[in-house]
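The complex appears here without one of its protein chains, the remainder shown in place.
Each chain carries a letter (A and B) given by its place in the written order, and its residues are counted from 1.
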Amino acid sequence: MNPFFNNHGPFSIFEIIKSLKINLQSTHKDEVKDINDLLNANVNDITFFHSKKYKDLANKTKASYCITTSALKNDLPRNCVPLIVDNVLVSTSIVTEKFYPDAVNDNFDYTGQDIDKTKFKGKVKYGKNVLIGENVSIGSNCLIGHNTIIEKNVIIGNNCSIGSNSIIRNTLVGNNIKILDNCVIGKHGFGFFPNNTKNIRYPHIGIVQINDNCEIGCGATIDRGSMSNTIIGKNTFLDNQIHVAHNVKIGENTIIAGQVGIAGSSVLGKNVKIGGQTGISGHLKIGDNVEIAGGSGVIKDIPDNSKVMGYPAKNIRQFLRDNK
Amino acid sequence: MNPFFNNHGPFSIFEIIKSLKINLQSTHKDEVKDINDLLNANVNDITFFHSKKYKDLANKTKASYCITTSALKNDLPRNCVPLIVDNVLVSTSIVTEKFYPDAVNDNFDYTGQDIDKTKFKGKVKYGKNVLIGENVSIGSNCLIGHNTIIEKNVIIGNNCSIGSNSIIRNTLVGNNIKILDNCVIGKHGFGFFPNNTKNIRYPHIGIVQINDNCEIGCGATIDRGSMSNTIIGKNTFLDNQIHVAHNVKIGENTIIAGQVGIAGSSVLGKNVKIGGQTGISGHLKIGDNVEIAGGSGVIKDIPDNSKVMGYPAKNIRQFLRDNK
Partner (left out) sequence: MNPFFNNHGPFSIFEIIKSLKINLQSTHKDEVKDINDLLNANVNDITFFHSKKYKDLANKTKASYCITTSALKNDLPRNCVPLIVDNVLVSTSIVTEKFYPDAVNDNFDYTGQDIDKTKFKGKVKYGKNVLIGENVSIGSNCLIGHNTIIEKNVIIGNNCSIGSNSIIRNTLVGNNIKILDNCVIGKHGFGFFPNNTKNIRYPHIGIVQINDNCEIGCGATIDRGSMSNTIIGKNTFLDNQIHVAHNVKIGENTIIAGQVGIAGSSVLGKNVKIGGQTGISGHLKIGDNVEIAGGSGVIKDIPDNSKVMGYPAKNIRQFLRDNK
């Protein structure tokens, strides 16, 4: 789940409580190993629970500690100690930053050096002015275009062709993948807590994962996940100027036309077809084999095998009938 | 029509039949010179015919051979030998790739070298880190900005100003043209045959043709044509972040505002005005002097002199009345 960001833990629960400025008369001496969501947290991890919506997951979490509210704490299992705070997400952000301080800011990668001076010289076919950061690996038979920057924390498989002027960081690129020109892949998402003097960015400890046989068009921006990963399924093709926000998961064999935007945390099935300029709101579930006509605005879940169109998107036959 | 892609033909019809894995008891010894569409194919060329829609063109084609289906073959003239296949487009792609193997993949141009080492030194005013590929010509009084890559197969006229960080390939640029920063012009379009393990890209043997006095805004992506060319008419101005797909033809004196997207093979007339973020579906015909309000989604042909708005776009007065 987290191959790239360095976990600065463990921290004692005492230290974590102090950073949250809460009063908890704790006799616990436990060390907390990591922070994770309700589903993925293990014993000795800390998690967070901020909405009734996740009650079922909360009930089964293995985490030893949970940042939550008084109203929600009773849904946690007995082996999980609640840490009661005013704002769960802000507190979670503080703790996440403690474990992963490098995942908050995305300044340019100062470790990038000329590929001619790296171990990839002679192994990769590359253009002029290509830079490679730390913790990068590149498989066999790969091409990297002019002025492209492979920043730190990137693993590229075999037979990949990366275009020119692209920037990639914190990303797993599979095999037989084409990433065209002017892309920015693996930056943090548009996630922060609004604040009237200075918004507070929260860490993005997820990565981008692009599976085998994909093609990513020119000018794409694919943001890495905050707590989970942003995933592009196998053999999925993206046209030019597409934006994929943090935590989005796209299934395999999906085809997405130009200028489409997918907001944070939405999950798309496999064999989905999306026409140009369509927008998909955040936190939605789009089923398998769904077809969405170009220009649509999707604001609710779409079941498997549906064909939709419009803003808000609805059954395509109904839309065309309503708009004769 | 095809100044840039090298025709690897001629091939014997026997060899072509073999690559299509069809059984045709042919006594023909003919050499096939080129592949082209129904209208433009000449004697000794091969063409393709996949839809009733093109019946009239099929009837008059000069091609000696035609990839088609049993159902369609009777619409071909007597001098044209039908090659019957299951999937006309996939078979056409196989034959096109045979003639034009360089038109399938758009890897970065490895032939690009520092402009300082080319014949353009002292003849063109250019920035730092400018690269020039093979088969490039540049007229008098031109400017090329920093980090811009003129890849192979580009002809630029006189008095052109190219911005920084742009990439151009397989493109005819006329005179007095401005191409601003971060553009990608002349890449293959978003054209492939979906396939559940690995989509199959078909060749794009068309080019991009930008006529005199045009301006192309920052961040544009203009894809080259597959079988025909992508054309931007004289004195047409494009704002920032516009996407023009393969085979699109835009008339002269047209004005297109920011973030507009035009899908494949649509044809726009002259003196057209398009507001920001409008999307135009593929294979449409937009007439002369048409005005399309910003944000519209055009899904059918628009006759000359119309003013439209909405999604789907309709008469602007009707739209505004319906949406009071």
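The rule is short, and it goes like this: a residue touches a chain if its C-beta (ideal position, glycine included) is under 8 Å from a C-beta of that chain, and two chains touch if they have at least 3 such contacts.
Remember, predicted model here, so these are calculated numbers, not experimental data.
Only one of A:I149, A:M227 or A:V272 touches the chain withheld from this view, namely A:I149.
Of the options A:T92, A:N182 or A:T230, the residue whose C-beta touches the omitted chain is A:N182. Screening B:T69, B:N135 or B:N253 against the full complex identifies B:N253 as the residue touching the chain left out.
Residues of chain A in contact with the chain left out of this view: 105-110, 112, 114, 129, 131, 147, 149, 165, 167, 182, 184, 187, 190, 192, 194-199, 219, 221, 223, 241, 243, 245, 259, 261, 263, 277, 279, 281, 297, 299, 311-312. Annotation for chain B: contacts to the undisplayed chain at residues 125, 127-129, 143-147, 161-165, 176, 180-182, 213, 215, 217-219, 235, 237, 239-241, 253, 255, 257-259, 275-277, 293-295, 310-311, 323.
Note that only the chains that are shown with their structure count from here on.
Rotation relating chain A to chain B, from a C-alpha superposition: 120°, rounded in steps of 5.
With centres taken as mean Cα positions, chain B sits 34 Å from chain A.
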